[in-house]
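Can you read through this structure? Questions will come right after.
What you see is the complex with one protein chain gone and the rest in place.
Should a chain be cited, it is by its letter among A and B, assigned in written order, with residues numbered from 1 in that chain.
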Amino acid sequence: MQKTVSLTVNGKPVSATVEGRTLLVQLLRETLGLTGTHVGCDTSQCGACVVHVDGEAVKSCTLLALQAEGRSVKTIEDVADGDTLHPMQEAFRDNHALQCGFCTPGMIMSALDLVKNNPDPTDREIREYLEGNFCRCTGYHNIVLAIKAGAAAMRGAPVEPHGAAAE
Amino acid sequence: MYEFDYQKAASLDDAAKFLAAHDDAKLVAGGMTLIPTLKQRLAKPSDLVDLASIGSLKGIAEEAGGVTIGAMTRHVEVQRSDIVRRVIPALAALAGMIGDPAVRNRGTIGGSIANNDPAADYPAAVVGLGATVVTTKREISGDSFFTGMFETALGQDEIVTTVKFPKPQAAAYQKFKNPASRYAIVGVFVARTGQGVRVAVTGAGPCVFRVPEMEAALARSFSADAIKDIAIPDDGLNSDIHASAEYRAHLVGVMARRAVAACA
Partner (left out) sequence: MTEIGTPVRRREDYRFLTGQGTYTDDINRPRQLYAYILRSPHANAALRGVDFAAAAKAPGVVAVYTGKDIEADGVGGLPCGWLVHSKDGSPMYEPPHPVLAQGRVRHVGDPVAVVIADSLAQARDAAELIQVDYAVEPAIANAAGALRAGAPQVWPEVPGNICYDWHLGDPAAVEQALAKAARVVKLDLTNNRLVPNAMEPRAAIGDFDRATGEHTLYTTSQNPHVIRLLMGAFVLHLPEAKLRVVAPDVGGGFGSKIYHYAEEAIVTWAAAKLKRPVKWTAERVESFMSDAHGRDHATHVELGLDVDNKFVALKVSTIANMGAYLSTFATCIPTYLYATLLAGTYTTPVIYAETKAVFTHTVPVDAYRGAGRPEATFLLERIVDLAADELGLDPAELRRKNFIPTDAFPYQTPVALQYDSGDYFSTLELATKAADYAGFEARRADAARSGKLRGIGIATYIEACGIAPSAVVGSLGARAGLFEAATVRVHPTGSVTVLTGSHSHGQGHETTFAQLVADGLGVPIEQIDIVHGDSAKIPYGMGTYGSRSLAVGGTAIIKAMDKIVAKGKKIAAHLLEAAEADIEFKDGQFSVAGTDRSKTLGEIALTAYVPHNFPHDELEPGLDETAFYDPKNFTFPSGAYVAEVEIDPDTGTLEIVKFTASDDFGRIVNPMIVAGQVHGGLAQGIGQALLENCVYDHSTGQLLTASYNDYAMPRADDLPSFALSTHATLCTHNPLGVKGCGEAGAIGAPAAISNAIVDALKDYGVRHIEMPATPEKLWRAVHPQNMAAE
């Protein structure tokens, strides 16, 4: 049975008619055309679909659209400030923390969730936090560097020379 | 997923009545296990009844010297709770080992124990701490709540409302993760309490179980050495491409000793 769901997406109110089984990621990608959020698996492991719901990272492939009723959803499309990249996005670029780019939106949304709770994470903490985000291209080396650098930039700390360019 | 009707329960009463009237309805809490199951078309509920708006199911309180956790309390809340970290730090640590951060931001204690996945973490804490599961109908001791693989003592229209954990003198959880799924291949929860020692094992068998020989030995002498010669029989333990029953039996011993050592 179709129902109407109303929520806020990237700061704007949205209403849509969905089936009970419609996933949040389907609402975002197919109804709203926000294709920056990706689907890489069926079992809630890969993390390509991570978005923020009420400020927390969740897997939008494992949430019904109707479960997001009244919630505020933020996707990768709303992370940059206009044309200016967010410091975490900038850190990903500066440290070559993306290759094919498919996992990147989920990685960045998870990285922001981590830094919100832990503004100065260690390498180990970053690696453990990424348990639910798979990357097949980078070997994670530069992602760890990027998240450290992005976290430093976000808390206003001096940015250390990036590892990628130093090599 | 097969199509179903989504219902948002306004109250526990509503939810219980709906379940009583619809045999094929299912509750959804965080949905972290249920929704992937539905996506694989392994279940075909007529309705999903969402408990998310029932405020009384959420929250953590210090009660009777222990901790009471509402069924819809998320893993991340238990992991970060000042109360849980102070009163039963091992429980907060266990919550922080479930799934991954995005899963912990959605998954709930009630959903986890009601599902009773044989490799889930919470059942080890519920049994290991001798917790009490409070439902809409009764109180069920942790020891009798988990009845088999994906089976619990819950009736069709019975809903978990809170879990009451008594404070142990010391407790620790050690988890050996499946390299693929990151569920427990073996997880051992050890607690030293006023009523004795409890050793609860998840992941190794079809359902969480206690190890009485270890509990007895630890009651005599609470040290890793005290259980080093206790061999766990591998009869009936899980065996799959990731770990044989024999290896799981061995890991129960190692994880138990490490948990005991971590209690110190």
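Quick note on the criterion: contacts are C-beta pairs under 8 Å (C-beta built on N, C-alpha and C of every residue); 3 or more make two chains touch, one makes a residue touch a chain.
Everything numeric in this text was worked out from a predicted model, so none of it was measured.
Interface note for the absent chain: among A:L24, A:V53 or A:V79, the touching residue is A:V79.
Interface note for the absent chain: among B:P179, B:G194 or B:P233, the touching residue is B:P179.
Within the complete assembly, residues 1-3, 40-41, 176, 179-181, 183, 241-244, 246-247, 250-251, 254 of chain B touch the chain that is not shown.
One chain of the complex is left out; on chain A, the residues touching it are 19, 21, 29-30, 34-43, 45-46, 48, 75-77, 79-80, 85, 89, 92-94, 96, 98-105, 108, 123-124, 126-128, 130-131, 133-144, 164-165, 167.
By our rule, only the chains that are shown with their structure count from here on.
Annotation: 29 Å between the Cα-based centres of chain A and chain B.
The residues of chain B lying in touch with chain A in their complex are 1-6, 8, 28, 31-32, 35-36, 38-40, 48, 50, 52, 76, 80, 99-103, 105-106, 181-182. By the touch rule above, chain A contacts chain B in their complex via residues 1, 3, 19-21, 23, 42-45, 47, 50, 56-59, 61-64, 66-67, 69, 110, 113-114, 117, 129, 131-133.
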